[in-house]
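Omission of a single protein chain aside, the complex is shown with its protein chains in their original locations.
Going in written order, the chains are labelled A, B and C, and every chain counts its residues from 1.
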């Protein structure tokens, strides 16, 4: 891993269904959360659910983010289902 | 004390200012809380405050009561300032 | 269960007893009140608390019954101390356990707010060698009315 990459993490149901805890991906100039989601959903199979009916929450560098939030080299991006603690 | 009497009790500031914890008084037919207050206030001195500016709360048989509540032989009537617990 | 007592109480032990009220319990809310300077006088060193034995317990039981009609209340516990208390001493404990957190919070706060304006307790502040009966606060009446 270098600062040229993104670290993408998955939690809970998504982590299980994608069978993936984290990925290192090359960062693309001008990329947003939405672009990253499309790129991952295009892998097909269980990955398609990232753009499916069920809500997917996203955090960039451990702060809640929106589809339009930019992602830049070195960022930690996390995808997860709505939270259910407490 | 017999069942022909009222027991009248005082609490907190009233108990101190009247220097009286409780009284046994003969019950009067048709008497109400208001009548009892007038009768006691007529004693003068610190007793006058029972009909003065400061609010006086009353309970009959340990339940909150109003000026119009009847008092009958054997009743326990209590007068006290607004409560300040908790 | 209701206790009016001069002795101190142990919030940890009270909590454990509330918690043990069955497998449907999902939420325990507690409130503890401590002696502090009320702001009526400066330099308060302690309190003296008087109550109306018998009536006090009945009034508090009525509040617990009302709370149990409005919300899911599995168990409720109220302890109120009387007599001489020092600054920072515990005065009052209200604990409620419920299936749901909203009910536990609401019932606990309701009992505490209503106790303040309807249970026959009176507080005297002690400042060095003077004493002073505390006056009822409008803000307490307002909080209590807000539940009606």
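Details
The definition used in the following text is that contacts are C-beta pairs under 8 Å (C-beta built on N, C-alpha and C of every residue); 3 or more make two chains touch, one makes a residue touch a chain.
None of the values given here were measured: they were computed from a predicted structure.
For the chain that does not appear, the touching partners among the shown chains are A, C. Residues of chain C in contact with the chain left out of this view: 10-13, 15-16, 19, 23-37, 87-88, 90, 99, 101-102, 104-105, 108-109, 112-113, 143. Against the chain not displayed here, chain A makes contact via residues 9, 11-13, 15, 59, 62-64, 78, 80-86.
What we mean here is this: only the chains that are shown with their structure count from here on.
In terms of their C-alpha centroids, the spacing between chain A and chain C amounts to 49 Å.
Averaged C-alpha coordinates put the centre of chain A at 73 Å from the centre of chain B.
Each chain gets one centre point, the mean of its Cα atoms, and the points for chain B and chain C are 26 Å apart.
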